[in-house]
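Note that this complex is displayed minus one protein chain, with the remaining chains in position.
Naming follows writing order (A and B), and every chain is counted from residue 1.
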Amino acid sequence: MSRYFTKEHEWIEVAGDIGTVGISDYAQGQLGDITFVELPAVGAEFKQGDAAAVVDSVKAASDIYVPVAGSITEINAALEDQPELVNTAPDAGGWLFRVKLADAGELSGLMDETAYKAYVAEL
Amino acid sequence: MNAPNPSGWRPSIGIDSSEEIAVKTASGDRGLALEESLIFELGATGKCGVDFDPPSAEPLPGLAKFLRAAPLDLPGLTEPETVRHYTRLSRQNYAIDLGPFPLGSCTMKHNPRLNEKVARMPGFGDIHPLQPRRTVSGAYEAIAQLADWLLALTGMASIALSPKAGAHGELCGLLCIRAALEARGDPREVVLVPESAHGTNPATAAFAGYRVENIPATPEGRVDLAALKARLGPDVAGVMITNPNTCGLFEPDMKIISQVVHEAGGFVYCDGANFNAIVGRVRPGDLGIDAMHINLHKTFSTPHGGGGPGSGPVVLSVALAPFAPLPMVRRDATGVARLIEESDATGTGHDSFGRMAAFHGQMGMFTRALTYILSHGADGLRQVAEDAVLNANYVLRSLEDVLDAPFAASGPCMHEALFSDFGLAEGFSTIDIAKGLIDEGFHPMTVYFPLVVHGAMLVEPTETESKAGLDRFIASLRSLAERGRAGDEALKSAPHFAPRRRLDETQAARKPVLVWKAEG
Partner (left out) sequence: MRYLPLTQDDRQAMLATISAGSIDELFRDVPEDAVLDGPVAGLPLHASEMAVERHMAALAAKNLSAGAAPFFIGAGAYRHHIPASVDHLIQRGEFLTAYTPYQPEIAQGTLQVLFEFQTQVARLLGTDIANASMYDGSTACWEAIAMAGRITRRKRAVLSGGLHPHYAETAKTMARFTGDALAARVPVLVPEPDDAEVIAAIDAETSCVVVQYPDVLGRIPDLAAIAEAAHAQGALLVAVVTEPVALGLLEAPGALGADIVVGEGQALGVGLQFGGPYLGLFGCREKFVRQMPGRLCGQTVDADGRRGFVLTLSTREQHIRREKATSNICTNSGLCALAFSIHMTLLGGEGLAKLARINHARARRTADALSVLPGVSVLNSAYFNEFTVLVPGEARVVVQALADRGVLGGVSFGRLYPHAPELAGAMLVTATETTADEDIAALVAALQEVLP
């Protein structure tokens, strides 16, 4: 399994042809207390970079973009009652949705963890 | 990614108001600081503050199947209990009547009480919008007089009075633009909005069916004319410009902006929220705009009432005038004010885009605004703009040594002064200055707007503040700026002296409690 990052601070962890998507610890820290997560419908199809979800804090609503194209296979239902999981466990229990990759080749355009850490350090 | 959460919520730690609350009372009240329960905790369904005669007839038999199955569970109170409940609640509010309310872009000026008296005259307050026309000629005449004034003050060709607030007026203007473009067989898709715009501008454009694109600001806080020119083209329906803009500056290129937009076949919408800065000194019509809403609840002193009602008449250019919404009041050839509604609109040269709301608009605001305008007259309104601008510049220059003023070098501001939290100690930001002002006895300024300035603080004193009052406000803000620069921790838990301390907005949004429910 390997984890990739976008410049918009989403991460995607790929197992087979399924990718699990969340936002980075840096991102949740910038957003502050998450109050609501609007998730896509299972089965919805997205192109790479499409807005697929919205993460709300008290005074901001942030689009979450799909790191790679594909269709949604599962959403994290726990977030409906516990949106704070995105704050407390952004890398694990606070994942947002799973996507069946249409083109694994798109992963090559993303950053690995080392490159992302260096990217964040520059911000 | 968006900016960090600026809600300012912090739990109750560090400096607190312990000296203040050391003396506990049995009632929970402290002198004139009065707590008040909810009506659901105070009242009862069977209690009533109104006396009735018994009904003179039973319900129609045909009504039986429609009747309520269970009694309506709404608490009532007698009159003395009602008066006390709302009077006690009122004391937990700050208001213009108590002191300066320097909310940028909101024009919180004194609300003259003659306006209230006039709006309540039975001939205005107790007439029905569907009365036969000959019984309400004075109402049409009052609307026409307000229209005459607004057209003269703006130098525009026509006016739509029915929009119910500023955002509704924006919608009216954009629908006129869309109708005009469709009428010439040239529907377009995009509306350009400056980054610094109020959020209603892009929301309205989207509501009217347009795609929104941003135009950037220059480092001097103005519309980037080169970027605007580069983006104009056959798909652009128009631009929405706020002038004076939300950075508190006049757009010196406004005439050129209008010219290039017109040359590209588009229309210019001007957000008139900041008309108070130029009323009586500049007519927007002379700047080439096509539509502008006027917030009667800003420039023309109708009360904000804790969040409305507003009123957003829209003035229109010759090109847009035929598309104005119904109903409208127009003077006929003899000068008599007449209503034009659906039954009159055909064959009179109108190509109205339709109706935006039931009835005629915010009559109660029209009578108040007309009263205000007649009180000031042409000379007084000009003085309003001059004093509003002078007061804002006085605030700007009195504080620029202690508060970052990003555009101070651009020259004088208009009716509002823009500061930022740059230069405050690590961990201190705009929210702390704002909450500190509450402890000082003032309403905070507009915070975190415009979005183009990080940690923005937008101060609009208005013309109805005296110099002595401004000096007190400036002294307080100076003190807060100095405390913020020095890192005074007490500021971070402000306010300490308000009816409530900082409220947990995160909890409110995560688990919304929007209606009262009995516990258990």
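Side notes on the structure shown:
Criterion: a residue touches a chain if its C-beta (ideal position, glycine included) is under 8 Å from a C-beta of that chain, and two chains touch if they have at least 3 such contacts.
Values in this document were obtained by computation on a predicted structure and should not be read as measured data.
Across the complete structure, the visible chains that the omitted chain touches are A, B.
For the options B:A167, B:V223 or B:A481, the residue in contact with the chain missing from this view is B:A167. In the complete complex, the residue from B:R188, B:R231, B:R330 or B:H443 that touches the missing chain is B:H443. Check B:G233, B:G354 or B:G487 against the missing chain and you find that the one touching it is B:G354.
The missing chain, though absent from the display, is touched by one residue of B:A44, B:A226 or B:V318; that residue is B:A44.
Against the chain not displayed here, chain A makes contact via residues 35-36, 38, 56-61.
The criterion applied here is as follows: only the chains that are shown with their structure count from here on.
Each chain gets a centre from the mean of its Cα atoms; for chain A and chain B, those two points are 37 Å apart.
Interface of chain A with chain B (complex): residues 8-9, 27, 30-33, 35-36, 56-62, 83-84.
Contact residues of chain B toward chain A in the complex are 1-7, 9, 448, 505-506, 509-510.
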